[in-house]
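Once you've had a glance at the structure underneath, I'll fire off some questions.
Missing here is one protein chain; the remaining ones are kept as they sit in the complex.
Should a chain be cited, it is by its letter among A, B and C, assigned in written order, with residues numbered from 1 in that chain.
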Amino acid sequence: MLNGERLISRPIRWAMVGGGRTGQVGYKHRTGALRDNTAFELVAGAFDIDAERGKDFGVNIGVPENRCYPDYQTMFAEEADREDGIDVVSIATPNATHYDICKAALEADLHVICEKPLFFTTEEAQFIKELAEEKGKIVGVTYGFSGHQLLLQMRAMIEQGKIGDVRVVDLQYTHGFCATDEGDQKNDAQKWRVDPKVAGPSFVLGDLSTHTYYMSQLILPHMKIKKLLCDRQSFVGSRAPLEDNAHVLMHYDNGAVGTMWTSSINAGCMDAQRIRIVGSKASLEWWDSRPNELRYEVQGEPVQTMIRAMPYLDESCNADERLGALHAEGLSESWANIYLKFAMAIDAKDRGDKETLKNLVYPDIDTGLEGVRWVENCVRSADQGAVWVDFE
Amino acid sequence: MLNGERLISRPIRWAMVGGGRTGQVGYKHRTGALRDNTAFELVAGAFDIDAERGKDFGVNIGVPENRCYPDYQTMFAEEADREDGIDVVSIATPNATHYDICKAALEADLHVICEKPLFFTTEEAQFIKELAEEKGKIVGVTYGFSGHQLLLQMRAMIEQGKIGDVRVVDLQYTHGFCATDEGDQKNDAQKWRVDPKVAGPSFVLGDLSTHTYYMSQLILPHMKIKKLLCDRQSFVGSRAPLEDNAHVLMHYDNGAVGTMWTSSINAGCMDAQRIRIVGSKASLEWWDSRPNELRYEVQGEPVQTMIRAMPYLDESCNADERLGALHAEGLSESWANIYLKFAMAIDAKDRGDKETLKNLVYPDIDTGLEGVRWVENCVRSADQGAVWVDFE
Amino acid sequence: MLNGERLISRPIRWAMVGGGRTGQVGYKHRTGALRDNTAFELVAGAFDIDAERGKDFGVNIGVPENRCYPDYQTMFAEEADREDGIDVVSIATPNATHYDICKAALEADLHVICEKPLFFTTEEAQFIKELAEEKGKIVGVTYGFSGHQLLLQMRAMIEQGKIGDVRVVDLQYTHGFCATDEGDQKNDAQKWRVDPKVAGPSFVLGDLSTHTYYMSQLILPHMKIKKLLCDRQSFVGSRAPLEDNAHVLMHYDNGAVGTMWTSSINAGCMDAQRIRIVGSKASLEWWDSRPNELRYEVQGEPVQTMIRAMPYLDESCNADERLGALHAEGLSESWANIYLKFAMAIDAKDRGDKETLKNLVYPDIDTGLEGVRWVENCVRSADQGAVWVDFE
Partner (left out) sequence: MLNGERLISRPIRWAMVGGGRTGQVGYKHRTGALRDNTAFELVAGAFDIDAERGKDFGVNIGVPENRCYPDYQTMFAEEADREDGIDVVSIATPNATHYDICKAALEADLHVICEKPLFFTTEEAQFIKELAEEKGKIVGVTYGFSGHQLLLQMRAMIEQGKIGDVRVVDLQYTHGFCATDEGDQKNDAQKWRVDPKVAGPSFVLGDLSTHTYYMSQLILPHMKIKKLLCDRQSFVGSRAPLEDNAHVLMHYDNGAVGTMWTSSINAGCMDAQRIRIVGSKASLEWWDSRPNELRYEVQGEPVQTMIRAMPYLDESCNADERLGALHAEGLSESWANIYLKFAMAIDAKDRGDKETLKNLVYPDIDTGLEGVRWVENCVRSADQGAVWVDFE
């Protein structure tokens, strides 16, 4: 159970690129990173492409004015000259910029935390991975829903054989907020997501399904996709060639099969992410709209609903618990859990503590690379006419 | 609203083949047919392959002893000689026998009501369709869940444009009762379902998904599948070549896409059938485990839960209402609704009332044929390696 | 498990008083009684205060025209003269008439099944009880929701100590259909319910809460109320002195406490009856809007949802099972279960089979009397200003 007491010797000096007043996700980064003020302290930022607006914003959230920079290049350069310069930077900018900023940050000897989908190609991800290794830095990826504790409960129960052999992996991340194209042009935070130049080779596959795909890997660390088939559509024509709906079929190396439905045109759907793992004895099901509940359905027994923070849950799950039973946690705790692990990873990396790094489960560069690979394989299948492709 | 008063001049004289003491489905037929004693009266039967047990059973449910026959051939022959002989026969036997009994019944000038999946091949279905036309008889198919009124509500709302253009059809009929093969050999009602000689070319595709597929057609009468892809597995190896799990992707002629998940190894799942229709403005979702509720999710508005029997529902939906609001209906009302329409169809056919027949929506020979076609196409796709096939 | 086979030697000859075309409840009686045609056969009736309409209706549901009577007096007289005269009569008329018809039926040597609330006073109920004993007849009361099997599961689990000592009994039967007085005058089936001359000393206490009170007794046969306090209101003024909302507090003889909320002005409420029994170790909760589910909440363990028809349920519960798992039952099965037990009780009474009668759990005259007592005590408390009164 976490109560805000420090787990590392001092808060890590943290900056953001992007995430300013007009963005959707910046506040979630800050909520996660600054949860207890014992993991990170926000000391600098290049928050906005509009430098004045960015400075005004930075000051308003407590960043010293002289450390509110007009752009990331300036920030990396000037911070490098400070005794108390930043240790790590979070990148919350449109997809097309991730690679360059990430590379620049590593080259400036910074740890990096970056939004998903990480990059456009696995080659880029591979390059960054190698650069990070060379520089001795970590690259974290903000799969922001993956910090919900009950996912670790699923991981533990499956590892312990509580559902038998996994047979079916049923994944969904859909919503209906883009059922029409009205928002595409009006909303700056949405506009770039349907522009291939900025968003990359996909819309919902990258924007939504990479989250759920990572969560499935977190739950099922030993299962690998062998081949998949992706069928994608642009129901709102103006989005073509980017899809706003896709169905993926997967075959895993252990004989299990899977499906992913990702969509931004699932009109009226308010239960976005659903993960169901079917085993030979039982199933587990979790929805992100009710993150404090986990269904455990043993064939032939009453359906069980497990509730967050209860003592019957696995130790690995309750380790991330904060508020106690009957007290609903939400997405902000999920982000806080992820960011806390980023901090612990950075701290361990800086101390050369390999043991801690080995045991720390968090969305690292490998998971980012895997997300890019997922999109690549889906797009490759879809573009050939929704055919089966080996997962490469 | 229905209250049991007669809708036709006299109850139709009805017999069953199969459906005796050891069967799972016979009681549902009787519950449906005899709901109000104004649509059918049960006067004869060849209830069991064990003639003695069949007679004992028949007498126990009120059939005169001399009209409890050892087999259907005898029944058809002897009843033909009676003034008050049977008008119609329901067939509730294993799949492999449907075709012969159906043919014999029509040749004996009987109307026919038959379990799904109707036959093994579309050729058989086409032949029976022609024979029924020639004989002036109806062939009804017991898609027993399709009588739930809220399906008609969905049909009406979609017809009225309440969800906009249909984009995604999301279908599911899964359970976990065959997660292991224990029951396959022990339970007579299950044993034959995994034997290709008796069950035909599929297990769950025919046994489960034909129900949900028909329901989707009932809701979306104007949409046709153009092509599909089916990926099927036998997770319990002893069932091969018959599948116990399958995922199907569909493309419709109007540009919509669809998915069907059917399974008997979805361990612990107690919400078997789920139908979600996504339109450009809103979605509709219905589960057969909560048949009195229909979710209507308009993008950007509060989620609506519509409840059976309320005045705000469409007239076509409430026409099949019996118990009133706050009074849960269940599967027996669904069967009663279907059987009532069978009775009305038989009566109209006998009277030559084409107008009534034209307007009566019920699972007829065409829907039975379409169910066989569905299985055929799925199996064809699966057997070629889960590839796209044109829906033929 | 029930499949419609006869449990008694022949169907009992049954008639109705009331329950015709304009009533709300008649169809439920017929649905229950005639479920399988092996418990009762409907042979006569005085269905309507409008004799012509009653005859037309009777013929329409299959009753011989000459046994559709203009009034109950004529029916009792003429049927008494027939060899094949009726054995039992069901009374589905407004409350004020129950006593006279009941008395007349018993005096005509008929068994009686009567709507709740049985009578206006416990004196009347006591008299009828004695008359029935004298005549050797049974009096059944149609607490129509009480046939839901999962109530027997609750009874069995509590008897077996699965929840520990009972501490709190939390009862609710509320709806919002009378939130305004619009329906009171327009709807014949509602009009009399708010007229003290016809309805008796209460509206919702008698019309609604007697159901739930009986169900609590069925579940908790050994617990008796020691004292109670009832606070009632007429939110729609035109209903005064009859209440449309009431809250009752109860103290039981074993130290448990209870509450009942009954209302017809709970606007928008579609989950009418809720029963929660809190024990020292666990709680059980059941809602009549989802009659196939029972929540079993053990303190400190995952919440369990038990599903109708599953093998893990108690034998006494599954004995009333008909449709099998995954197949929703509803209110019609509840009525069928009750009527089947009436038939078995009548048959046993006629045969002098005391053993069967002793073990048969069904809503008999004692439960009817107890319902009247409940209303009497509630009204007495309320009329003294919502004070505690000993339960007499």
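We take it that contacts are C-beta pairs under 8 Å (C-beta built on N, C-alpha and C of every residue); 3 or more make two chains touch, one makes a residue touch a chain.
These figures come from a predicted structure and were not determined experimentally.
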When the whole complex is taken into account, which chains on show are touched by the absent chain? A, B, C
Option touching the unshown chain, where C:2, C:158 or C:278 are the choices: C:278
Which residue among B:14, B:296 or B:362 touches the omitted chain? B:296
Which one touches the absent chain: B:152, B:229, B:306 or B:365? B:306
On subunit B, residues whose C-beta touches the chain left out of the figure: 296, 300-307, 310-312
Those residues of subunit C which, in the complete complex, touch the missing chain: 163-164, 167-168, 170, 176-177, 179-180, 229, 231, 233, 235, 245, 247, 249, 257, 259, 261, 263, 265-270, 278-283, 296-299, 301, 303, 385-388
Residue ranges of subunit A at the interface with the undisplayed chain: 3-6, 11, 21, 24, 26-28, 30-31, 34-38, 57, 60-62, 175, 177, 270, 272, 288-292, 307, 322-333
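One rule holds in what follows: only the chains that are shown with their structure count from here on.
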Residues touching two or more other chains, restricted to subunit B: which are they? 177, 270
